[in-house]
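Omission of a single protein chain aside, the complex is shown with its protein chains in their original locations.
Our next item is chain A:
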């Protein structure tokens, strides 16, 4: 169980509050208007922005002050998910060894992950030589070797076309099912929510609402969500 207790984040004049509990193994979609604080919520969970008040609890441990690398989660950003000067294999290897001193066993794991996302033949290339979809796969291979309890997606596939994005989301779904990780993904697309989310966290006006079952919520949205979705 991952709990944000009475948490508040302040950045300049912007403030966002959240008091939510998330269960491992569930898939959460974070939706809401631009600037409402979706990314801020993810950044707070990952430890990139400090909590002004409140605590972050993972199982029984208080991880409010933990460094990003020491938290049970990994995040894919909108861009810059791969170091352009390292090869695909090195980028994935960083998920196992932050000092890049990979052992033979680590290397096997890297290759397995690359195999899993269909990039084994691209292992020695640099990200710049890959297509957008392949770059996403490489980043997902790293997520796979990291095997953290939580995977957070801050719209990493936004620049991909609809078909490719759907393909990536399916791959993500498979990967979190394999590692039994929880998924928290920011999205703007209602069809993505229906496609993979179990629960929806609606963020609006500086507040992250408690998660609600996705299907029920999307079929019968409360007024604020209805206004955001624009569905007549």
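Everything that follows uses one rule, which is that a residue touches a chain if its C-beta (ideal position, glycine included) is under 8 Å from a C-beta of that chain, and two chains touch if they have at least 3 such contacts; residues count from 1.
In this section, contacts and distances are computed from a predicted model.
Chosen from "mannan endo-1,4-beta-mannosidase", "Formate dehydrogenase", "Chemotaxis protein CheY" or "Thiamine/thiamine pyrophosphate ABC transporter permease ThiP", the protein name that UniProt gives for the omitted chain reads "Thiamine/thiamine pyrophosphate ABC transporter permease ThiP".
Touching the missing chain, out of A:35, A:84, A:118 or A:222, is residue A:84. When the omitted chain is restored, the residue from A:43, A:122 or A:187 that touches it is A:43. Considering the full assembly, A:74 is the residue among A:74, A:122, A:136 or A:187 that touches the omitted chain.
For chain A, the residues touching the chain absent from view are 11, 43, 46-50, 67-70, 73-75, 77, 80-81, 83-86, 94-95, 98-100, 126-128, 146.
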